[in-house]
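Removed from the display is one protein chain of the complex; every other protein chain stays in position.
Chains here go by letter, A, B and C, matching the order in which they are written, and residues are numbered from 1 within each.
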Amino acid sequence: MNAASQKLEIPGTRVFDGELAQKGYALNKMCFSFNSAENREAFRQDEAGYCRQFGLNAEQYEAIRTRNVLGLLAAGGNVYYLAKFAGILGLDVQDLGAAQTGMSKDEFKAMLLAAGKGI
Amino acid sequence: MNAASQKLEIPGTRVFDGELAQKGYALNKMCFSFNSAENREAFRQDEAGYCRQFGLNAEQYEAIRTRNVLGLLAAGGNVYYLAKFAGILGLDVQDLGAAQTGMSKDEFKAMLLAAGKGI
Amino acid sequence: MAKIVGAITTSHVPAIGRAIAGKLQDDPYWKPFFDGFPPVHAWLDKVRPDVAVVLYNDHGLNFFLDKMPTFAVGAAPEYHNADEGWGIPTLPPFKGHPELSWHVINELVAREFDLTTCQEMLVDHAYSLPLKLLWPNDEKCPVPTVPVCINTVQYPLPSAKRCYKLGKALGEAIGSWDKDLRVLVIGTGGLSHQLDGERAGFVNPEFDKAFMDSLVSDPEWVTQFSNEQIVEKTGTQGVELLMWVAARAALPGRVGLVHSNYHIPISNTAAGLMVMEVAA
Partner (left out) sequence: MAKIVGAITTSHVPAIGRAIAGKLQDDPYWKPFFDGFPPVHAWLDKVRPDVAVVLYNDHGLNFFLDKMPTFAVGAAPEYHNADEGWGIPTLPPFKGHPELSWHVINELVAREFDLTTCQEMLVDHAYSLPLKLLWPNDEKCPVPTVPVCINTVQYPLPSAKRCYKLGKALGEAIGSWDKDLRVLVIGTGGLSHQLDGERAGFVNPEFDKAFMDSLVSDPEWVTQFSNEQIVEKTGTQGVELLMWVAARAALPGRVGLVHSNYHIPISNTAAGLMVMEVAA
């Protein structure tokens, strides 16, 4: 028996396991650096150079460049660190939700309000 | 029953517990910084200023200034970090042993050789 | 001996910080959430805790993947809140309680919990905002605190079963503390929400309600589930309910429910709130 092998498939959902953690290490390390305002500014001044400095691979850099949230997740990004990248872009978690589900932000917010009706 | 209260008195011996860890935090943080050659050099250039920067208290600074190993331990120093301070001074663990036991280094080494006889 | 006065469990969301800063407590969007708290304030006035142990999860402020602990316990004289990347104003530092910290650390390691101990530690919104919600009128949090951080960032996370055991041992550790002080246990996180992936925006009020009920009547109920099952039922960040499991488990024996609230949504989150007391 092998605890690691009990994987559950959940549609539209990933758990950030060792495989993703390895894959996304450089990307997440860059996003972790965004806790500092100075680093956020350095990124803004030279996005490509900043990404290179952290050793992002092509897939990760492309997802950063195109602000592709699902692409960032697929490239090993962890949502807790990616949220700091979203902060740079001035996006909140509902902007991210909309971007990932293909809804408008208003639709996304309406979906959540609807979920709260009659509880 | 209280696990923490089971303290054993061992002559000439301290275990580095929470009490010492709190007391020695600044001192140990300074010694941890000596992993870097650059920091060792900064210390050499201005010992007092470097100690101030890490917030050493008077007892700790005095023990650093006078190279007083037992004083450093009493001030909350942990041997694993203090060893890096010893490195700056060019002292090995046998110099430290001699200093703490009041022996000459040759006496200290002879004591260890004697302990190895006939095992 | 120290006495646990009870446990408070609540959700945490960065947007709460923006709402507080913007004084939006009576805004129609926020009112159903903030209205949950006056009964908690009244209870705190009654039980007057001397110190709080706060179970929370770090969101990538203090810990990175180079050193990611399963369970971390703070032992600092003071804990600083800091910029998490979006430049929200930080709250004043939180006073620590090193004596209780070390007591808890000693007792938990003796009970075979493999802690990471932190004599310096930044605390994020999961720590600062719940404390601000409990004591909104004090400029600084009026009680010293002890942080207990549970990993919800990188799998494998500790199971609900392990978190239950942690909470139980924590309660025993507090109970064995040789000081005549009143200790509050706080658990922050959840309830159902999912920020990432195509299923973003997922909430599950049925499960949340069942979980909240179970904390009173059958607190080990949720330990039947793996973390993957909890994610399936509550969303990727719904797994933050682990902090509730541990906080509840710290209360010895049966509990009485003093107060609860549940509201969807705040931001993307189903917000829950419970106050539990040890049954007489």
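Here are some notes:
Here is the rule we use: a contact is a pair of C-beta atoms (placed from the backbone, for glycine too) under 8 Å apart; a residue touches a chain by one contact, two chains touch by 3 or more.
The model shown is predicted, which means the values in this text are computed figures rather than measured ones.
Shown chains touched by the undisplayed chain in the intact complex: A, B, C. Across C:24, C:47 or C:109, the residue that sits in touch with the chain not pictured is C:109. Within the full complex, the residue among C:5, C:54, C:72 or C:243 touching the omitted chain is C:72.
One of B:53, B:68 or B:100 touches the chain omitted from the figure, and that residue is B:100.
Residues of chain C that touch the chain left out of view are 63, 65-72, 105-106, 109-110, 112-121, 154, 156-159, 162, 165. Those residues of chain B that touch the chain absent from the view are 3-4, 6-8, 10-18, 21, 25, 28-29, 31-32, 34-37, 40, 69-70, 73, 78-88, 92-94, 96-97, 100-101, 108, 111-113, 115-116, 119. One chain of the complex is left out; on chain A, the residues touching it are 1-5, 17-19, 21-22, 25.
Keep this in mind: only the chains that are shown with their structure count from here on.
Averaging Cα coordinates per chain places chain A and chain B 45 Å apart. Centre-to-centre separation of chain B and chain C, using mean CA positions: 39 Å.
The set of chain C residues touching two or more other chains is empty.
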